[in-house]
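Excluded from the complex is one protein chain; the other protein chains are retained at their positions.
For chain A:
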């Protein structure tokens, strides 16, 4: 539903930019947050605010893979099957989840809880195989941990990202992507263990970058 509040927030997004059309990507994230998917109504609202045609908005909404034209479950579960994760076990995990949830790629379980999708590289290769739930990192998965994860999500148990907060719903996540923070930035660690392996060795060995120059002139030569 694009109610008055959402409509006002869509305008607010457009106003962040020197040229309002720049707001379109975050605006479409807000449409998904409000309506659970990209809807014709949401497309019309964006078009009206940006003073462009609905066809132009549709052209953008169909280009980017995060925009969905069918209802998405409470939890969007992504399994990385790009080469590195696939080899490390992503293919086995994705195959197991399809069987376990009885859905195909980009389909939602009958209870409306889980939408399963195989995704491309999500920039966490040192934690392979990687899954994302509502775009939060779930690092170092196995077929067993993955099935447990989706079972917990369906049963409404608390699930936490391995490098972030308790998993919120997909619609709540989409609101943050639209640029409306949810106050959860301080949850989770500074970095996961793999992010720190090199730093840990440097600390143990006493390795550092050279001492800095104190002379400003040096930098300006």
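Just so it is clear, a residue touches a chain if its C-beta (ideal position, glycine included) is under 8 Å from a C-beta of that chain, and two chains touch if they have at least 3 such contacts; residues count from 1.
To be clear about the criterion, contacts and distances are computed from a predicted model.
As stated in its UniProt record, the chain not included in the shown complex is "NADH-quinone oxidoreductase subunit F", which appears among "Ferric reductase like protein", "Peptide/nickel transport system permease protein", "Sugar-binding protein" or "NADH-quinone oxidoreductase subunit F".
In the complete complex, the hidden chain is touched by one of A:21, A:113 or A:154, namely A:21.
Counting over the whole complex, chain A has residues 16-19, 21-26, 28-29, 50, 59-60, 63-67, 78, 81-84, 86-89, 91-92, 119-129, 132, 134-137, 140, 142-143, 161, 163-165, 173, 176-179, 181-182, 184-188, 190-203, 205, 207-210, 212-213, 215-216, 218-221 touching the chain that is not drawn.
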